[in-house]
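I'd like to ask you about the structure that follows.
A single protein chain has been omitted; all remaining protein chains appear in their positions.
Moving on, here comes subunit A:
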Amino acid sequence: MPLQTPPLRGIHDDRGAKFTEFGGWDMPVEFDSIRTEHEAVRTDTGKFDVSHMGQIHVTGPDATTLMQRLTSNDVTRLDVGDSQYATITNEDGVIIDDTVVYRLPDGDGDRSDGSGDPTYLFVPNAGTDEATHERWISYRNDFDLEATVDNRTDEYAMFAVQGPSAPDLVEEATDESITDLSRFEAQYATIDGVDCWTARTGYTGEDGFELIVPWTEAERIWSLFDCQPCGLGARDTLRIEAGLLLAGQDFDHEDDPRNPYEAGIGFTVALDTEFVGRDALAAVDEEGVDEKLVGFQLIDRGVPRHGYDITTTESRVIGSVTSGTMSPSLEKPIGLGYVPVEYADPGTTLQVVVRGQSKKARVEPLPFIDTV
């Protein structure tokens, strides 16, 4: 199957980007160097083309009910312009995907904030938008709900402008002021005559904005932000330092099923709502988890990578590395992985098996780096 291409594939290529396949998309992995891009985001601003992220639009009289049943958080807490991090779980409470749910202005989702139906936009991970769209349609039909569900992934580009200077950069570009928005708040703002959904969200651990932009205007909007372009390589090192999960790696409902409590994102679970997986998660909440995701630092020389065994100091295998890298900010090898709870306390000594050699590791509190 041919790879899907982001709207700026040609621009990125001209800029000298290297590309990688990610979730069925041909995405830039690196423009200059991961270290350069990473540092730009930690100290100034970087921009990411994250158009591979899905965009699903839900509206109608029962939109709230549908969203409530299929996401783990409580969408009724969202006023227009709010957003929340949530998981999509199966009946067993296993994370199928993680997502951000935005409440758009009621109505047709454009700038009119009239008295129409509640309207949501949510962002599933790359390559999952079609399956997620089908899931929403299927449940809507089963529950006989009145809601329209549109997969708009191909209609909108998505850019993340991230870093301590990012709010000022976005503010300069928008007609409306956006710096009063709090974390996870969003609004429509006009950028060079184009309506963009402008959300104070991101996945780097830094302050900044995510912009959802009409696909046809993507090139113009992207070019307005005069800052370091960044690829998925830097996005990965940034999100690991921030202790944020990568779908398909830190949770994978087929290969390594995990629930939100194990994954350290129990805050996304609103047990006082009715959603698929709720009862299973209530039981987990009651009984506690056997394993949980921890962050660790490798003390010995080496780099932890996805799939490497985690062992006790007696070399008994107790888990595996889900994500790992050499942290550009800390200049230390760091990683994430699931271990039994008795080994999860910060300071616990573990080992990671790197190409057959046991390397000493120490459990660290997450996130590795305190940012926003």
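Methods note: contacts are C-beta pairs under 8 Å (C-beta built on N, C-alpha and C of every residue); 3 or more make two chains touch, one makes a residue touch a chain; residues count from 1.
We adopt the following convention: contacts and distances are computed from a predicted model.
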Under which of the names "Aspartate carbamoyltransferase regulatory chain", "Probable glycine cleavage system H protein", "Pyruvate ferredoxin oxidoreductase" or "Phospholipase/carboxylesterase" is the non-displayed chain listed in UniProt?
"Probable glycine cleavage system H protein"
Among A:V194, A:I299 or A:M326, the residue in touch with the chain that has been omitted:
A:M326
Listed residues A:G23, A:P118 or A:G233, member touching the removed chain
A:G233
Using the definition of touch stated at the top, determine which of A:G16, A:P340 or A:P365 touches the missing chain.
A:G16
Of the residues A:V29, A:M67 or A:C230, which one touches the chain left out of the display?
A:V29
Determine and list the subunit A residues touching the chain excluded from the picture.
16, 29-30, 33-35, 233, 236-237, 301-303, 305, 325-326, 328, 333, 355
